[in-house]
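Following this message is one structure expressed as structure tokens.
Every protein chain of the complex appears in place save one, which is left out.
Think of it as A, B and C in the order they're written, each chain with its own count starting at 1.
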Amino acid sequence: MLLDRKARITKTENWGSYFLISLATPDIARQSQPGQFLMIKVSSSLQPLLRRPLSIHNRSGQEIEIFFQVTGEGTRLLGQKSPGDLLDILGPCGHGFSLKPEFKGKEIFCIGGGRGLAPVYFLARELQTGGARPIIFYGGQTLSDLPLKSRLEEAGWTTNFSTDDGSFGFRGLVTQLVEKELKGRKPAFLFGCGPEAMMARLAEICQAARLPAEFSLESNMGCGLGVCWGCARKIRKDGKTGYLRICQDGPVFPAEEIIWDRD
Amino acid sequence: MLLDRKARITKTENWGSYFLISLATPDIARQSQPGQFLMIKVSSSLQPLLRRPLSIHNRSGQEIEIFFQVTGEGTRLLGQKSPGDLLDILGPCGHGFSLKPEFKGKEIFCIGGGRGLAPVYFLARELQTGGARPIIFYGGQTLSDLPLKSRLEEAGWTTNFSTDDGSFGFRGLVTQLVEKELKGRKPAFLFGCGPEAMMARLAEICQAARLPAEFSLESNMGCGLGVCWGCARKIRKDGKTGYLRICQDGPVFPAEEIIWDRD
Amino acid sequence: MADLSVDLGFLKLKNPVIAASGTFGYGLEFQPLYDLNLLGGFVVKGLYFGPREGNPPPRLAETPCGLINSIGLQGIGVEAFCREVLPPLASLKTALIANICGEDEDEYARVAEYLSQYKGLAALELNISCPNVREGGKCPAQGTEATYRTVKRVRQASSLPLITKLSPNVTDIISIALAAEEAGSQAISLVNTFLALAIDLETRKPKLGHVLGGLSGPAIKPLALRMVFEASRKIKIPVIGLGGIFSAQDALEFMVAGASAVEVGTANFVNPYACPEIIKGMENWADQNGIKRINEIVGTLRV
Partner (left out) sequence: MADLSVDLGFLKLKNPVIAASGTFGYGLEFQPLYDLNLLGGFVVKGLYFGPREGNPPPRLAETPCGLINSIGLQGIGVEAFCREVLPPLASLKTALIANICGEDEDEYARVAEYLSQYKGLAALELNISCPNVREGGKCPAQGTEATYRTVKRVRQASSLPLITKLSPNVTDIISIALAAEEAGSQAISLVNTFLALAIDLETRKPKLGHVLGGLSGPAIKPLALRMVFEASRKIKIPVIGLGGIFSAQDALEFMVAGASAVEVGTANFVNPYACPEIIKGMENWADQNGIKRINEIVGTLRV
């Protein structure tokens, strides 16, 4: 059930262009699943017009957290909010990652590229709660793109870091790091969220390794409710390809259903 | 000379829908004359689009003050600013009140209706500096429309208050109060700023009393620079009537030049 | 409490607020959020005869106070609509309106004919104004003759009341409105979206996969208001006004300009409760202003 709430900001943290905001919103928190997202009104005026989709980064008790990077006017305005401010949010939206009972006791690869780490934290926590063993991969261009580094380390999960410039962790793409790790480990599943090119490459790697996977896709969203069909992307389902709604039929899709946007 | 400055807010005060904001902007302060105004950018986004014209309410040293009432989105956004914020201002704009040497030693009536008090405070201070004796009239619908009551009292000027409902001072319109006072006093000049109907009535009173007067007019403004001709109103000048620019040829005009908008 | 009902002649609405086509799905999507019976009515997504794939993504781009879309009328077609969607909607106590499309006049007529066999539809909204299907954004509503012919043809194919939805991408909205009236349309709705382009400077590509799209939202409100004003003064059939309505005040302005009812589109995306909130706001305004029946204000602009 989609809920429309005014959530009070209880805490904000900030590293350069990255922000972490905590919101008190008990009933949305209660219903949230990893991979689901919120539609957030960033302005009290008519500009920017549309809500912005942001993944649920974490749930703790009555609160949820969002983690985002400033990429334009909407996220810039969101970054200016302070504790005490009310945010107009709609959620939880969409269908999240498939948390299967058979993951219990198994290693599960969870890959987040840049701001794509947002849903991965919540995912890893829920995997752990379900008895699975999340192995995190967190990649960025440089060390400052890994603001949640210590948060992940504190959680106690096995975490692998990569930076394109080698300023922290593995030097290179996170996809290369995953490939390397796959030589030594045999996870039961892979979940990924990040830039399209990263996910597309991960999908290839998974296919080659016969590793089942799911990815969280992005698309420009009008409503987040499934009514505008603005977020549609080509998806291959039951042998047929057609435009499905990322907001409603996703945002998480099995690797084999996704037709990657190679642009 | 018009200056374009980013002025830091040093202080804000607020009473209901009324706001008083202090701005550090030395060179604009230095040049300001009573009756001149600023064009203020109220939003960092494109909405609302235009700057808002606000009178210079006071100058003290390096700082100027603005005093305004929230009447729509622009002033609402302006009211949300806090000390430390930067405001994009352009000014001083327009031509202010005529402060004549012959006012020295004379009583000068200064009338402010509601937010129209804004320029009157600066005016009274400069009149006093020039050796004239300002007599202030400050009218509103009810006591809460007179937030600057104590500020005026502290300044030590003779001040007459009116409220439509009699909750403070004279019960009735400020124009009635002026008429009443005119029976006992013979000021040398009258300056007024406030709602159109108030100023129009004052103009009639002045004409009957052969009292010279100037009023500060309002108009929707596009640029405040004299280039768009959007602020034009009919003005009678040198026997001819035509559309003059409130922002450039005003906003202050002699009573006899104004063609009142009776709507 | 003010009487919000309006009578379009062929259709009584309990209030003047109709959810606009393409922004309200098939209605079902909003059922978990609020009681659809609160609405004056709603228009479902545009329907072609067969299912339709729609345009390649990206399909949306935001612009200052506006939204460009190029959905391209992705949809399930009339058969699936009548089989799967209509039955659960037919029992609603609100005006259910189908938005009908066609590649040519024939298809428009076939869609109208097919839908007319079913119960539950209060009216057809003839969408001859979508900028997202033909080359370069062209549509029948850009010409008086094509408008006349299409309306006439659909008029003959169906006995359901017909609302013709016009395009704002025209030199003279009055002549098109007159053509629709003359051909037998019982009402017109305007406006559909404005043909627009957004560019991604970094890639030097259009932001939309379909290149051009249709602009909606508050940005277009003053243009839509002007067209409603112009058309409503020259035709006798009622005008349903839309374009950037986000608040009760916006809706009331359209009625003052000459609209007998209004549609709310893009606002549903930003605030899924936009329609019921606008209805409530109109009621409050009427009460505060001593308006007994909301239809008193239609076309009362003092010019």
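The definition used in the following text is that contacts are C-beta pairs under 8 Å (C-beta built on N, C-alpha and C of every residue); 3 or more make two chains touch, one makes a residue touch a chain.
Given the structure is predicted, the values throughout are model-derived calculations rather than measurements.
Chemist: Which shown chains does the hidden chain touch?
Modeler: A, B, C
Chemist: For a quick check of understanding: of B:Ala7, B:Met221 or B:Val252, which residue touches the chain that isn't displayed?
Modeler: Per the contact definition at the top, the residue touching the missing chain is B:Met221.
Chemist: May I ask which residue of C:Gly54, C:Gly102 or C:Pro206 touches the chain that does not appear here?
Modeler: Checking each option in C:Gly54, C:Gly102 or C:Pro206, the one touching the absent chain turns out to be C:Pro206.
Chemist: Among C:Gly25, C:Gly46, C:Gly66 or C:Gly102, single out the residue that touches the unshown chain.
Modeler: C:Gly66
Chemist: Out of C:Leu60, C:Val170 or C:Leu242, which is the one that touches the chain we can't see?
Modeler: C:Val170
Chemist: List the chain A residues touching the unshown chain?
Modeler: 46-47
Chemist: For chain B, which positions touch the chain that isn't shown here?
Modeler: Within chain B, the residues that touch the unshown chain are 1-2, 4, 41, 46-51, 90, 219-234, 242-243.
Chemist: Considering the whole complex, not just the chains shown, which residues of chain C touch the missing one?
Modeler: Those residues of chain C that touch the unshown chain are 63-66, 68, 136, 142-143, 169-172, 194-199, 201, 203-206, 211-212, 215, 217-223, 225-226, 229-230, 244, 249, 252-253, 256-257, 297, 300-303.
Everything below uses one rule, namely that only the chains that are shown with their structure count from here on.
Chemist: Can you give the whole-Å distance between the Cα centres of chain B and chain C?
Modeler: 47
Chemist: Whole-Å distance, chain A centre to chain B centre, using C-alpha means?
Modeler: Spacing between the chain centres: roughly 54 Å.
Chemist: Hey, what residues on chain C touch two or more of the other chains?
Modeler: Answer for chain C, listing residues that touch two or more other chains: 64-65.
Chemist: For chain B, write out the residues touching at least two other chains, lowest number first.
Modeler: 46-47
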